[in-house]
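Encoded as structure tokens, the structure appears first; notes follow it.
Left out: one protein chain. Kept in place: all the others.
First chain written, first letter: the chains are A, B and C, and each begins at residue 1.
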Amino acid sequence: MTVTEDAATTQVPGPEKEVGKARKRKEDARLITGRTTWTDNMVLPGMLHLSVVRSPVAHARITGIDVSAAKESPGVVTVLTGRDLADEQGSIPCAWPVTPDMKNPGHPSIAVDRVNHVGEAVAVIVARSRTAAADAVELVDVDYDLLPPVLDMEEAVREGADLVHDDLGTNTSYHFVFDAGEAGTGGDTEQAFADADVVVSRRFVNQRLIPAFMEPRSVVVQPQGDNFTMWSATQIPHVLRVMLAMVTGIPEHKLRVVAPDVGGGFGGKLQVNPEEVLALLIARRLGKPVKWTETRSESLMTAHHGRDQVQFIDVAADREGNVKGLRVRLLADMGAYLRLITPGVPALGAFMFPGIYKFPAYRFECDGVFTNKVPTDAYRGAGRPEATFAVERIMDELAVELGMDPLELRRKNWIQSQEFPFTTVAGLEYDSGDYDAATQQALDLLGYSELREEQRRRRESNDPVQLGIGFSTFTEMCGLAPSRVLGSLSYGAGGWESASIRMLPTGKVEVVTGSTPHGQGHETAWSQLVADQLGVPFEDVEVLHGDTAVAPRGMDTYGSRSLVVGGTAVVKAADKVIAKARKVAAHLLEASEDDLEFSGGKFSVRGTPGSGLSIQEIALAVFAAHDYPDDVEPTIDADATFDPVNFSFPHGTHVCAMEVDTDTGFVKIRKYACVDDVGTIVNPLIVEGQVHGGLAQGIAQALYEEAVYDADGNLTTGTFVDYLVPSAADLPHFDTGNTVHVAPGNPIGAKGVGEAGCIASTPAVVNAALDAVRHLGVSDIRMPLTPERVWRAIHQGGDGGDRATAGSNAYGGAQTETTAGVSTPRSALGGDR
Amino acid sequence: MTRVSMRVDGVTYTDEVEPRTLLVHHLREALGKVGTVVGCDTSNCGACTVHLDGQAVKSCTVLAVQADGAEVTTIEGVAAPDGSLHPVQKAFHEMHGLQCGYCTPGMIMASIDLLKENPNPSDTEVREGIEGNLCRCTGYQNIVRAVQQAAGELSGSAATPETTGAQA
Amino acid sequence: MQLENSFTVPVPVDEAWRVLLDIERIAPCMPGAALDSVEGDSFTGRVKVKLGPINLTYQGKASFIEKDEAAHKAVIDGRGKDQRGNGTAAALITAQLKDEGSSTRVDVLTDLNITGRPAQFGRGVMTDVGNKLLGQFADKLAAQLGEGDAQGDAARAEAARVDAPGPVTATATGVVEEVAASVEQTPGDNAVAQKVRDAGTATREAAAAATDSSAGRHAAEANPPTAPITAVGSTDTAPVSAVAAGGDSVPAGTGAVPSGPSSGTTAPPTRPATGAPPRSTPAAAPRQPAAEPEPIDLLEVAGGAAAARFALPAAGVAAVLLLVTLAVRRRRRR
């Protein structure tokens, strides 16, 4: 490990530090014994069950809904349609109007007279049991007057295209532009391209994915007079509370939102779900507790999706391989509506396309496009994986064009370690790192030279199984986010985080965090931070979260922000506790504050060994409050809110060795090595776990997963039979390592790790597959790299996508697909332009 | 309604159930065994895995009536009566074989079943042995480590070296 | 999903065209279909799809949206909803007749859209359903057209009573079934069918012959209402018209002989041919309510033993079995 000076470990000398220890997780005890509180476990007296009737068609006018039979069904209490709820349902909020003139059609929780994607709610059954509700769904008879479905973005933006929302007069929600020249952060892009020796242009497809968290969404609402408590499998109880108050008009202080144990999110539970709104409205209307829990097929069909961009990217360079400019034009699929941050995802990515390279000029344009599909929104990385994929792929293409080694080209253009902090052409100030060191370590982990040698042998012997090695040298913006920056991007909220520390009389410590975990291990990591700061035993710390009544302020968990922002808030609260305790200690020890030193949880008077009071003793003292200074309150509890001034920028080098069976097109990862720099590592166990999980999802995008719609707008990957979440048998062993360059932006020195693996791995895997078959004339293969696509790319040219995995093949019909896996004849373009 | 009687985690329960009741729903909703969860509707994810007469099955693809007279063990019944953890539970904790924990009950039940049949599996055998259980958080590597560690503890040997990864 | 079916029928184009526009004869060509009501160019009904464990019943309406006498082109638009809320099915069926002298070539182009749960599988549950469904529609259509106008008379004769939905179905479907039953039970008719694959027009005669003789033998065993038919069992259209007449007597009669059971009773004779144990018949037949659409069991192209799966289709099947052998070879998909 290349370990440079570590901020966190230099603050307090003394006993063995918790930070850096591979502590086993406190969370596990309940999870491995089945004593967990999932939302669907909740049972309340008189609780009613909701089941949602959903549109089987992608685009239609509702001409009639007959609920009479459903209402007569045994156990059914009532059946509600969009008409019944039209006046009170408001719209699912969109918190990120990326441009002033962005078009937002509004997003009803339940369709009133029009459906715009398969799976949209058209009626809700309220019944005494889950079973009764499910049975009644079949009895609701809805008549649809079909409208032409809009499915292909490239079709949708053409003149005279059918419209998703005809009242908007266009399928384009917004046109977002970032031009480094105009922003003053770079040169004139057009000029750069005009002057360039070499220009490489590609069209990449970043396919639609489904977050596919393992715990299906579930929500329980209990009305108590004019108060409401909602338990929801959400990443964002705090944001949800604010938004629900705004949407439903229920006063915020009458609304309590609890996120109990939450089974994964990956951005998929960073949402204000239509069903959450419906459950609240129905509980209010009926005055009874209600529960809604989705089925998996319901989840795949209606929970928001991710990615789904067509990326046109051009890179300019000179013959020596110095990059001169970068130009990006995106079509980003919004789906049928704008959910919480739907439009913001590609905008967030705008700043990451330059990656770790010193592009002198950069221009980014993005059209947010409406289609008759479920809306897209945050999915692990949210904009950054798409950007990283595009730039890491095009760097390989440029290397091929220049006849350079892809790693050599990267080295030539990436930011050197001594250049940090470095302001990029996108205007971001990268904090710290050493791309060379990470890369060298990754190559060693992989056994690079041996594999290159084997690759040569296989080439020469014309082995049907070819070997390739692919790189991804990435960085990402984490620690979302500086509130002022978010403001400048017109995001609807800030990026601060809040924490409180309560010193209990018995010396135990309660830490309240506004950052709500759903598998990340906050309870463990936060305990480690506090144990170090306050010098109390790890075991004496309890972390409270996920309940707006317990943790009233918070911005929750996403964007690799928890430790960087939320953890820092905890550290700052601890500092305040110590400062308060210092006054009391000075009083009790009859010494001047300046003579006190705090170490190992103990205040002692300099030069008088043995003397002293532990902070836990002080906690008891202020509880008794018999003797404390006049000018202070009798408490040492403290709150803190931290708002970062900059993002943090983890980086890393990922290297993938890939075997490609040229007879069948089957690809198999031979070896995968990565070295990530996520700043200070608070818990190596958790960090490694986060990297592993990210890798699995990033590799899954490259090889397995795609949300495919057919030509009528049916999701043909509507169950886990067809939406291929890889199993243990489908994934390789990962060799992971770290370099540590602390983040200067926060006292912990952490950069964030939640998304790293997911962002970095996808291009490494695709680059590896291409490296294996380039000599066979293959220059692109569309994700996911299905065996058929790989085989077609090798034997028929193009990117293999043209005739493979077309949605409407589910009907044995059309033979082509679009960019986003939707079949239309006109969009059967290859991957190259 | 059909009368069914089954012994679950050592306790015998007799209930009237609709034939269509899935075993997992019977466990969760009638018996309060909410440790076993439902993750999909096509028998792919394995989150609902329990032991039916000692064999791992997906309780979402078994009818409660089919378990009539059977012995069912869920995640809530694998620890010793004194509460001490099963070696596989312990190993999942020690190897960080879980994150959100939703797949964990099924993962543990499948792993116990695997080790009963193959006490000393290779990494590949572990990966194939749990192919019927999906996890979205861990990337499986630490789960493989956990199963190997448990195998070691159960058979008294140490975890095979190749499973302990480069870091941690 | 676009499906193409082509076949040739041994009647002049004008005659085929008249038959094509005869809803009571065309509608039941949709396998597993039951006609509920007819109003001018529109009709309502149900199509029951059975594919292994999968079971769907689409209820809806269809209508001629184009009848081009000059071009001999007709377009039928049909849409339905699954009774269990499993989504919708819509078919745009374009039939184009081509004059080939004494025979007529029929090209059926179908644009089939299925939504909802059945469409949400990558393995394309409905690809196979769609293919079979339309293939069989074309085959039965071929049967109907092939029978030409004699049948038309019968159908028209009875169209007077179209207002009684159930019976209409019974009769209309009955038609094919009875032919089927008779064909089915003819020893060696499979062998005939075999030759059929190789020989062009000759096969139709062979088939006809088989049909004739069998119809005779069948009628003898069949229940009273169909008895008179034997009298006219000598031209290849006869069995059909005759049986149509027989079927006719169902609505005409006291109702003591509801369509389900009546055709159910025609089933036993078919058993020997299928090698299926006769006693399996009562299992299904009596439970077949009148005018219930038969499921498209996909066994319809299978024929043989599979045919006994249901008493009703058991019959319907076999006719198709024979005719399919005519059409199959010419059928192109995708």
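By our rule, contacts are C-beta pairs under 8 Å (C-beta built on N, C-alpha and C of every residue); 3 or more make two chains touch, one makes a residue touch a chain.
By our rule, contacts and distances are computed from a predicted model.
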| item | value |
| --- | --- |
| Listed names "Cytochrome-c oxidase", "Carbon-monoxide dehydrogenase medium subunit", "Branched-chain amino acid transport system permease protein" or "ABC transporter ATP-binding protein", with the criterion being the UniProt name of the chain not displayed | "Carbon-monoxide dehydrogenase medium subunit" |
| In the full complex, displayed partners of the excluded chain | A, B, C |
| Hidden partner chain, touching residue among B:Asp9, B:Asp41 or B:Glu94 | B:Asp41 |
| Among B:Val57, B:Met95 or B:Val147, the residue in touch with the chain that has been omitted | B:Val57 |
| Positions on chain C contacted by the hidden chain, ascending | 51-56, 84, 86, 117-118, 122-125, 127-128, 132, 274-280, 282-284, 287-288, 297-299, 301-302, 304-306, 308-310, 334 |
| Where the unshown chain meets chain A, residue by residue | 130-131, 134-135, 138, 295, 297, 663-664, 666, 704, 708, 716-717, 719, 721-722, 724, 726-727, 729-730, 786-788, 791-792, 803-805, 807, 809-810, 812, 815 |
| Interface with the unshown chain - residue positions in chain B | 2, 18-22, 25, 41-44, 46, 49, 52, 55-58, 60-63, 65-66, 110, 113-114, 128-129, 131-133 |
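The rule is short, and it goes like this: only the chains that are shown with their structure count from here on.
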| item | value |
| --- | --- |
| Chain centre separation (chain B, chain C; CA means) in Å | 52 |
| Overlap residues in chain C, where contacts from two or more other chains coincide | none |
| Multi-chain contact residues (two or more partners), chain A | 297, 719, 721 |
| Residues of chain A defined as touching chain C within the complex | 53, 56-58, 118, 137-141, 144, 146, 297, 301, 708, 710, 712, 714-719, 721-722, 808-813 |
| In the complex with chain B, residue positions of chain A that touch it | 22, 24-25, 27-36, 38, 40-41, 130-131, 212-216, 261-264, 266, 295-297, 445, 518-521, 673, 684-686, 688-690, 692-697, 719-721, 725, 727-731, 733-738, 757 |
| Footprint of chain A on chain C - complex, ascending | 1-2, 81, 83-88, 90, 112-117, 119-124, 126-127, 130-131, 333-334 |
